[in-house]
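Scroll down for the structure; my scribbles are underneath it.
Removed from the display is one protein chain of the complex; every other protein chain stays in position.
Residue numbering begins at 1 within each chain, and the chains themselves are lettered A and B in the order written.
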Amino acid sequence: MLQLFNWLIKTFPSLASHQELTAFVLFIILGLLVLTFAAVVAGSLTYFERKVAARIQSRMGPIEIGLGGYIQWVADAIKLLLKEDIIPENVDKILFRLAPYFAFLGAGLTYLVLPFSEKLILADLNVGVLYFLAVSSITVIGILMAGWASYNKWSLIGGIRSAAQIVSYEIPSALAVLPVVLYAGSLSTQDVVRAQAGWAGFHWMIFQNPFIFISFFVFFISMLAENNRIPFDLPEAESELVAGYNTEYSGMRFAMFFLAEYSNVFILSAFAVTLFLGGWQPLFGLSLKIPGTAVDLWKLFSFFFKTSIMVFLVLTIRWTLPRVRIDQLMGLCWKYLVPIAFFDLFGVMFWMVL
Amino acid sequence: MSLTRSEEWYLNMGPHHPSTHGVLRFVVKSDGEVIDEVKPDIGFLHRGIEKIAERLEYNQIIPYYDRVDYLAAFNASWSYVMAVEKLLGIEVPPRAEYIRVILGELNRIISHLISVGSFALDMGAVTPFTWAIREREVVNDIFEMVTGSRLTYNFPRIGGVYQDVPEGFREKVLQFCEYFPPKLKEFNDLITYQKIFIHRLANVAVITPEQAIAFGLTGPNLRGSGIKYDLRKNRPYSVYSEFEFDIPVGTGEAGTLGDAYDRYMVRIREMEESCKIIKQAIEKMPDGPVRAKVPRKLKPPVGDVYAATEAPRGELGVHLISDGSSRPYRMKIRTGSFAAMSIVNEVSHGLMIADLVALIGSLDVIAPEIDR
Partner (left out) sequence: MEGIENIYTYLKGKFGEGIGILDKESRDPWFEVKRENLREVATFLRDDPELGFTYLVAITGVDYSKFVDVDYKGKLCATYILYRLRDSHQLIFKVFVEKEDPVIPSVWDIWRAAEWHEREAFDLVGIKFEGHPDLRRILLPPEWEGHPLLKDYKEPEEYRTPDGYLVVKTHRPDPLRENNESDQK
């Protein structure tokens, strides 16, 4: 973003006198772009998920509305926009209204440090990984607020479950990221990706050493849990808690939760790819002879291709597995994932020293 | 003084709750997630069939029995016609008995399919349900072919069945018997032997054999507790004594004897056994009439009669008291779900909310059968 700003100032010298204003406008435009991107990604993901689910369940999925049903998610979004926004009596109105935005904030802010390509990143923070870990747990505030404000015991249980779950799983996910950071020697997401350069994926983090290989699975499982995906979707377990924290929500506010959930699926996959699977490092190295700008496109494509495969994995898991129970969930975290993650961390340290 | 303090609260589960399988209500007293007490509140689907029956002729009551248990409509109305036949001493022609056995077992399969499918749904896995429904469609087509309807068949008659099976019935049923076991194996691979699924169900909601008998549980719920009791074997009615089949019982394979997984496994295994029975029945099916000569106006003798069949949800018994007129003086329907519901409070102490869902799902209760 800084580069973009500098480039703007350089190209249009007249802007130099209004630097603050320019930065502000740039912020707004980029923010809107991120929102649009998030919405499109989340929407496409709903279509993708429905199609995958349909294949798994031997159904058709959406087929009616445009391009083999692809426009379905737009129709759904319009429907949700037009729906009455019901705010029940007795709810804590301020918290109830705010909650969806907080839930989305956690998802939206992480786009900031997501390296789509070598040049395409909103802000290459030097603490990018840390930022990602910190920001992604803002979602829990939104969910807790929603559960508390809804004045509904099922929502409350959902909110509390979610808080316990996300806070617990922060630990293994952070610990699982640390080996990567150690190996790359930097907290910047771009640097982590750059550290994985090489031919045909043998330099991806996941193949660097056996401890990181295990770390990847720890990270993946804890990210699934942090994002409330099956088999860890206890906060909204529909057969137990009706719909959990979003029971009382309707219309656009519900859509915000939905958006957050699907953005999170994308982000979970994207970060798994960034940290462990080579990020935007081009597939097949650069053994393919591609001219200048096409290389960037190929990098972008590589990133999205790998991310799509991860998303597909997440969706397949969702439509195959049953849900775990809350005590098993906590047991998995504290009895297995945290020790394993620690073990990995020390393993990587020794590996690097020796 | 301890710094943390917990309070019990009351949760109202139902009547509209995704996992109550119809309209049931549970008043759950719990401390956070851990349940202390569950008070089932039933009667939301009470239609007063027992009261209605007092005003109807014996043969007019049959369709009401389809609504007693709509997932196993054939078995329910079979119980009723059996009671009336016993009361009047009517001999049912063998072909009719065979048709009843085949349809009854087919109905057991589709009822169990719904049961295990929705149970998996309760456990959070959506796909097994749609797979179960897919298999169910095949049987529904057979039922449509024979009876003309897909859910409430209204097919048994006092003294037989409504009509003979159509052309191609035999082939279609045999085809299904070939088709179904591999599909069941597929289903098992998907969910039954799934690690998370087993962990969710093992040692959960254990019903000891003593409890099961004391509370009068029947069917798969009783057998899940390890008691080998099946009306088809122990009080053979119709022509069941002519077939070879096993009675699957719970063995505690995943954890404790009588846990939710045992009850679930009994249903899975029963479907295989049903397939065996159907195959034998279709091979042995004799020719002949499908309805005995029954007078138009039934005048049964004064007295009591109790007859029961092994329906998918356990013993579905009909207690008729006749005063010699053409209408039953009193009719009582005894259902498996009613008994199963009465044990919920007994075993739910100390379970978690997610386990209560597992308990209800594993008991396989449906609201119309509880309330009648």
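By definition in this document, a residue touches a chain if its C-beta (ideal position, glycine included) is under 8 Å from a C-beta of that chain, and two chains touch if they have at least 3 such contacts.
A quick note: this is a predicted structure, and the numbers were derived from the prediction, not measured.
Participant: Quick one: jot down which shown chains the absent chain touches.
Facilitator: In the entire complex, chains touched by the missing one are B.
Participant: I'm checking contacts with the chain that's been left out. Which of B:Pro18, B:Gly216 or B:Pro289 qualifies?
Facilitator: From the options B:Pro18, B:Gly216 or B:Pro289, the contact with the absent chain belongs to B:Gly216.
Participant: Tell me which of B:Asp259, B:Glu273 or B:Asp371 is the one touching the absent chain.
Facilitator: Missing-chain contact among the listed residues: B:Asp371.
Participant: Specify the residue from the set B:Val305, B:Met352 or B:Val365 that touches the hidden chain.
Facilitator: Of the listed residues, the one touching the omitted chain is B:Val305.
Participant: Could I get the residues of subunit B that touch the absent chain, sorted low to high?
Facilitator: On the side of subunit B, residues 42-43, 46, 48, 50-51, 54-55, 86-87, 89, 211, 213-216, 227, 229, 231, 234-235, 301-306, 308, 315, 317, 319, 321, 323-327, 329-330, 332, 334, 338-339, 341-342, 346, 371-372 touch the unshown chain.
Rule of thumb we're sticking to: only the chains that are shown with their structure count from here on.
Participant: Measure off the straight-line distance from the CA centroid of subunit A to the CA centroid of subunit B, and report it in whole Å.
Facilitator: Inter-chain centre distance comes to 45 Å.
Participant: Applying the document's contact rule, which stretches of subunit B touch subunit A when the two form their complex?
Facilitator: 9, 11-12, 17-19, 32-33, 120-127, 130-131, 134, 190-191, 194, 196-197, 199-200, 352-355, 357
Participant: Show me the residue ranges of subunit A that touch subunit B in the complex, using the header's touch definition.
Facilitator: 53, 56-59, 153-154, 157, 160, 230-231, 233-234, 237-242, 319-328
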